[in-house]
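Some notes on the structure that comes next.
A single protein chain has been omitted from the complex, and every remaining protein chain is retained in its original position.
Entry: subunit A
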């Protein structure tokens, strides 16, 4: 009778201790630990106030919004072409995907069809961006589990990808690549050469990197079963992208709602089974190989033709024409001054970003700026599961879980 009474009086913390095989009787107080906002292991500005019982995390309260820049509000005051630089700064590890996603949304609103060549160039750039995104995520995962070398090794390759961006659009990190209606310039011979070089060199580098981690005993011990989530919970939490596929759900926007000619290419969607850190690593790893396959196909079959749509109202005319033709001068002036009116409409377009379904919900009231532009940011949506993922685990595992989710602060806070 006495024991029964005692069970009934268990506090939440005592119950937790019991569930995790810890001594209930021990009367040590919980430690409050501030993980972040600027912690070197969190790779971005995230704060988590942890309640720790020794090394075990009992509770976590995430605080977000440290780099909130009100992009949705700013977008309501800007002409359409000036919103592209805002999208750069969301997931800054794969800016071209954000840029292209936004361009395609506006093109959907305006009813512009982009020529095949431009679509293929976009696919090449988007897949390069995906590689650079996954490359950072997986190599950081290595760093957090104690393997620094691989990170520096593949970082060099990211620089080569940025060289390609630089040749295509002039910028490296926040790219502002392409325009509404296509690309701003064709792929130059140098860009083609760089892509070709990359396709030859990168598989060797990636194979070496893979060899270092995939069957590494320490890495497997640190990651298998850490931060696992079931497919049902993941869907309820709105997971998309590699994190969802690691749980075994084969949802990929590129296949389900193909955009920008993705249905022309052959590639596979890797899926995991357990949804833990190791599966997320494997899925990203395999996606890099699939992205390479897509780039190769797009590069080999790059169609001839124009690199932009014929949409003089929305697409800037070439500079020479601005000085020689009246019409081009007028369009140039109107576009640059933001005096182009978009039709009334409401569109949603989503692309497969580095972290999942990156959606743009755009309402236009016929004005020069969007009436409402809402970003569906995958990081923001799945980061709320972080508390659930790390509860009952150890602090060191929480760090690994955070880096394997690939939460990018810019996308989280927008």
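Rule of thumb we're sticking to: a residue touches a chain if its C-beta (ideal position, glycine included) is under 8 Å from a C-beta of that chain, and two chains touch if they have at least 3 such contacts; residues count from 1.
We take it that contacts and distances are computed from a predicted model.
Student: According to its UniProt record, what is the protein name of the omitted chain, chosen from "sn-glycerol-3-phosphate ABC transporter ATP-binding protein UgpC", "NADH dehydrogenase subunit C", "histidine kinase" or "CidA/LrgA family protein"?
Tutor: "NADH dehydrogenase subunit C"
Student: Which is it among A:50, A:64 or A:295 that touches the chain not included here?
Tutor: Selected residue, touching the omitted chain: A:64.
Student: Given the contact definition stated above, which residue among A:188, A:236 or A:301 touches the chain not shown here?
Tutor: A:236
Student: Thinking of the whole complex, not just what is shown, which of A:14, A:72 or A:186 touches the missing chain?
Tutor: A:72
Student: For the full complex, which residue in A:147, A:249, A:329 or A:396 touches the chain that was left out?
Tutor: Residue touching the absent chain, from the options given: A:249.
Student: Which parts of subunit A are in contact with the chain that was left out?
Tutor: 64-65, 68, 70, 72-74, 76-77, 108, 233, 235-238, 249, 251, 256-257, 345-348, 350, 357, 359, 361, 363, 372, 374, 376, 380-385, 413-414
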